[in-house]
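Every protein chain of the complex appears in place save one, which is left out.
Each chain carries a letter (A, B and C) given by its place in the written order, and its residues are counted from 1.
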């Protein structure tokens, strides 16, 4: 039985399938019995691979999805009267159906940003009412790397935020659903962008970069997660057959598969940008730093374009659309897409 | 790369791996892009297969694990001042780290049972304080089929509970983590044991019977789940690459794979029972109706036995242990195990 | 024993004491035993007085404080995946330490306003993602009357918001912590501003207008509160000795004490406004429509001024302060205050 060739589009990097090496790795651990819930050699191996990146001091916990990684990571370092400072555009703020509030009890304090990136000044705007019991108390700053707008924080930008955050008794959380794309964009490793720059809690994602399911919550200081195993179970995120998440992570990190996948996706986004940027009526709206291209295009051509290459409208009012590239985007997809776009424009 | 042959034990049906047909089905849907979060043809097909069992009127939602199926199913039909009546031994009561209380706000009202099965009389013992605002208000009765003790409700027993439950304005929930084993035990289909008997909300499980991950919350009356999609997302249980859960369910239901797997597991449990029941010093403690065998054995032999065939001690005090069979338990496992047990006894 | 004469300031209308008529009414119900938790003739009488205002169809529930009235009122008509749209400056957003999020699970979607008042356009800005499970679903619009900035919605403004709200399947909540001041400002009764204008759930406040403690959650449609008694108890807001809250409300509504108190407070605010508006260096910043005066004053004089007449700085950066008048503010307080302010300015 061969897999049908569903057409590739630009809707989302999680509309893509699973990288063949990942699938193979999952099949490879299928023999016999191992203890459920993570007390197995495959999980041990995958955790070791992550320790190799972030240091032995890191606490590493697999969960099913990015929303859970964010919500449980944040919940575990907050009390319900705390607040989390994040950009207005953050996934935790707009795409998780209120899960952070429901599960942690915390309020999100949001900042308008031009490009999805927080700055110290923006954070400072929420630092009032400290010690005043009528106000929620800021406890965590959350940044997304790469951001929901496809932009990427420099290591120095992260470090500045971390310094401010720590100086004010807060912790720095990173939503790394697209951390591979960011690492490739910065030509750096995961370490420099996280531990090295002062991040305390990380949602380490793989699903948007060729995995099937499974993310890791990484605490870069073990003191922060002494009780996380209970929170994960109570948070309905403890996989029984953990070995299949572990196998994915091992394959993802081995031979730098994560890097190859992200390099490809980012490169395809640059290609896509180059292919569409000069089409009349198309206006690229954001810096293309990772695997996303945002553009304003004429609203009347959107439906026909979507029919052949599905994608989402980001902002109805301005007719801004988002095109995501993924590990399996092919050059011919881009050529065909740009060509159709050019044709519809005429 | 071939899968290593981890030794099989009797610890849990989720210590087993994944049935090869399931793995194949997952690989078979891997091509190209489909819309994430369940709006794809594979999910449509799997839902149709479930509709074929329970009727078009059923609401069907995939989640990652059984704990989530239970917790979200219960949360969606309760308010925080409600109570859920269940056996003391219920998975929701003892094995979910308080997730039902945390997520729904509800209290669990538990009943002592001799065999893991509720009766109308037991439920009636909690029906006081109705309408009295100081008390939580019973809203759901939850039964597990097959139970955590390996016993199985007859269809008639379920119907009686359902009648009482509905007569008192409550709903009947079934934790069907091992529903296949129960159906095989009763020689009936899923329908008769659920819709046919008056169940309102079902956690329909597959992971303990050869799947990798993924369970379904099935509302047997669509009115009960008009807003469940929000609860699933907020409950951190909406899979992005949903096609891989869907493919598993399709394979699970096609050609009655579920039945073959459960028949095997149940049959192995009977074999195991027969092989150990007459060993001196071994006392089987529960009726063997599905894929579990419970027995009291001499405490001093447990460690050596566990070393070769891992299993869990159910009750330290009485030295009662639990042996679970699964779809991949082999006859030689049972022979070897019984032989070792017999040897250690001497 | 006589009460000490603590100096009166302009910090808050709940820094004032209790109106003597209210105190007397509390003492008057002190004899003998009545059934606790509200099943007593005093509560019946107070509820009847509120029914007389809002109609027999209203559901009326006493709680201890305004925060609880807001939080429980909102919780009872929402599910955790819902959102509440409110002004950025709303008490529920900035002064309740995240209680709405913690207790209801909902997200607050806030609007920047020039004067603390929502408009239909502002609300419309949040009406996207409807039916999309990744987004919280707007369910309630919450307005404060009079607002936290001392402004007052006209009946027509409320009606327009109610129409939009209902047309979009949402409910209108009113935080009426200072509803008396608003009614006096509009020269209308409670009915016209609430039921008459389309409000669905009301926090009906008295503490800021001469009561000791106790607010009422009023559901203007009984269908909305069939289970509110459980929510109130679970929300830790069911008073055992309810008669003392009831007695306060009866006295508050009898002989229009609420109106006399609010008229006085509003009138004092106008006086205060007139007394300070022409003092050089003092700039009144908000329309004085109820019992609050906001002004920018030189920061260096604030400490000395606060020493004699305590008040709060509203915005450190702009040196904007808030002066609240209450039922017991005396003309001589205003004269002395204005005179000191004038003196410090020189």
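Just so it is clear, a residue touches a chain if its C-beta (ideal position, glycine included) is under 8 Å from a C-beta of that chain, and two chains touch if they have at least 3 such contacts.
This is a predicted model, so every value here is computed, not measured.
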{"item": "Selected from A:52, A:134 or A:343 as touching the chain missing from the view", "value": "A:134"}
{"item": "Chain not shown: contacting residue from C:29, C:60, C:77 or C:108", "value": "C:29"}
{"item": "Hidden-chain contact residue, picked from the options A:45, A:168, A:233 or A:283", "value": "A:233"}
{"item": "Chain C residues touching the omitted chain (full complex)", "value": "1-9, 11-12, 14-18, 20, 23-24, 26-36, 64-68, 71-72, 96-99, 102-103, 207-208, 212-213, 230, 233-241, 243-244, 310, 326, 328"}
{"item": "Where the unshown chain meets chain A, residue by residue", "value": "37, 79-81, 105, 133-134, 137, 227, 229-234, 238"}
{"item": "Interface with the unshown chain - residue positions in chain B", "value": "80-83, 94-98, 101-102, 105-108, 128-129, 133-136, 316"}
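The rule we apply is simple: only the chains that are shown with their structure count from here on.
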{"item": "Chain whose mean Cα position lies farthest from chain B", "value": "C"}
{"item": "Centre-of-Cα separation between chain B and chain A, whole angstrom", "value": "33"}
{"item": "Whole-Å gap between the CA centroids of chain B and chain C", "value": "51"}
{"item": "Where chain A and chain C are represented by their mean Cα positions, the distance between them in whole Å", "value": "42"}
{"item": "Contacts with two or more other chains, residues of chain A listed in rising order", "value": "96-98, 102"}
